[in-house]
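And then chain A:
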Amino acid sequence: MENILEVKDLTVNFGTFAGDVQAVRGVSFDLHKGETLAIVGETGSGKSVTTKAIMGLLDSNAKVASGTIMFEGQDLLKASAHEMATVNGNSIAEIIQDPMTSLDPTMTIGKQVSEPLRIHKSMSKEKAIARTKEVLELVGIQNAAARMKDYPHQFSGGQRQRIVIAMALVNYPKILIADEPTTALDVTIQAQILNLMTELQQKIDTSIIFITHDLGVVAGMADRVAVMYAGKIIEVGTVDEIFYDPKHPYTWGLINSMPTLDTKADRLYAIPGTPPDLLDPPKGDAFAPRNAYALKIDTQQAPPFFPVTATHAAATWLLHPAAPTVTPPPEIVRRQAIYQQMIAKGFDQPNNPAVKLNTPATDQ
Partner candidate 1 sequence: ASLAKNQTFKMMVPTELTSMDNSKTTDLYAATIQNNTGEGLYRLTSKNKAVPALAKSVVKSTNNGLQYTFHLRHSKWSNGTPVTAQDFVYSWQRTVTPKTSSQYAFLFEGIKNAAAIADGKKQPSELGVKAIDDYTLQVTMEKPVPYFDLLMANPTFFPQNKKVVEKYGSEYGTTSAKQVYNGPFKLTKWNGTNLKWTLVKNKDYWDKRKVKLNKIQYQTVKDPSTALNLYQSGDLDDVTLSSEMAKQSANNKDKVIRKMASTFYLEYNQKKIPAFKNKKIRQAISLTINRQKLAKDVLSDGSTAAKGYVPEGLANDPKNGKDFSAEAQGAAEKAAVAYNMKKAKKLWAEGKKEVGIKKLNVELMGDDKDSSKKILEYMQNSMEKLPGLKVTNQNLPFKTRLSRSVDGKFDMVMTAWNGDFGDPITFMDLLTSTNSYNNGKWRNASYDKNVSASKNANAANPDARWQNLLDAENTLMTEQGVAPVYQQNEFHLVNSKVKGIVYHQTGASYDYKTTYIAK
Partner candidate 2 sequence: MADEKMQLPKDAFEPLQATEQLNSERIAAPSLTFLQDAWRRLKKNKAAVISLWVLVVIIILAVGSIWFSPRNPNAQNAAYANLPPKIGGGFWGFDGKANIAGAVVDAYKQAGVPKGTYYILGTDYLGRDLLSRILFGTRISLLVAFVATFFDLVIGVAYGMISGWYGGRVDTIMQRVLEVISSVPNLVVVILMIVVFKPGIFSISMAIAITGWITMARLIRAQTLKMKDQEFILAARTLGESTRKIALKHLLPNLSSTIIIQLMFTIPTAIFFEAFLSFIGIGISAPNASLGTLLNDGYKTFRFLPYQMWYPAAVLSIIMIAFNLLADGLRDAFDPRTRG
């Protein structure tokens, strides 16, 4: 599969009064053409910093210690501010988390949406307006021609998020980075927006990096998933591999701690403790202190990536041949079972929720 973006060994530190925050610690991943790559992980795990590094929008106290980000033969980390300006909003576009604050409150939305056109395509005013209208209609803003003259505060949250999406899409970018595009929205509106994004992706054939910590959303959106913890990617694989056959104890914890509508357990599985302080990350596996499956080596040495399949790899010593075999939490075992079924029956078969509901495995 063709890679459109290759991130290698990206390391970003932030200088603060207390010392260097090691926000991203050697992250590597590829983005395939036309796919949706989801990056999940809890707050502060370095998701946003990674994408900001791609767009050259890191805060001024950031130091890129190492790494390359290759896009169309160019290392974006070495690009000048001017070169980045020609890439941003043109071939790489971004949707930001909070629709309430990501629009300029003093500019009409028509102007804001058409801005990328005017900057990159040196389009005439009329043409730009026409295109803007078209795109706004595409994202489902009714009566777009008239509403272009309105200001952001005249739109609801859901509409604003649509406008932000329109803005990102107006140049038909090759890569769309969506940093928690629906976290601030209600489930019902979220559903609409996600639907919209999938539709649009098919229409303009773009690659998406989708950042979220909502595993439900990931399940619906992603082709592949990268799980981040404490500035590192600790597991990467196709969406089915991550959800049905995860290998990293953190991924287990993540999936397991989320009740589904049919979870009946008396207690939820909870990952104990809190994430490490990135000012001074632990020597070995950063997850070890919270990991019930931790091995001695976890406290001494950070695990390398162990490949599981061609598309699936995880950074945990448990995959080391010498490691003891452990039994994952029951929910994971259950999922692995479903996965085996699916491999057997083929993935295309619709999975009937009603069937799941009656699966005895959930009633532990």
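In this text, contacts are C-beta pairs under 8 Å (C-beta built on N, C-alpha and C of every residue); 3 or more make two chains touch, one makes a residue touch a chain; residues count from 1.
Selection criteria: all candidates are chains of the complex that A comes from, given by their letters.
Keep in mind that this is a model prediction, so the values were computed, not measured.
Screening 1 or 2 for touch with chain A: in this complex the touching candidate is 2.
Interface residues of chain A facing candidate 2 in the complex, by the touch rule stated above, are 14-17, 61, 272-274, 277, 280, 282, 288-291, 293-301, 304, 317, 320, 322-324.
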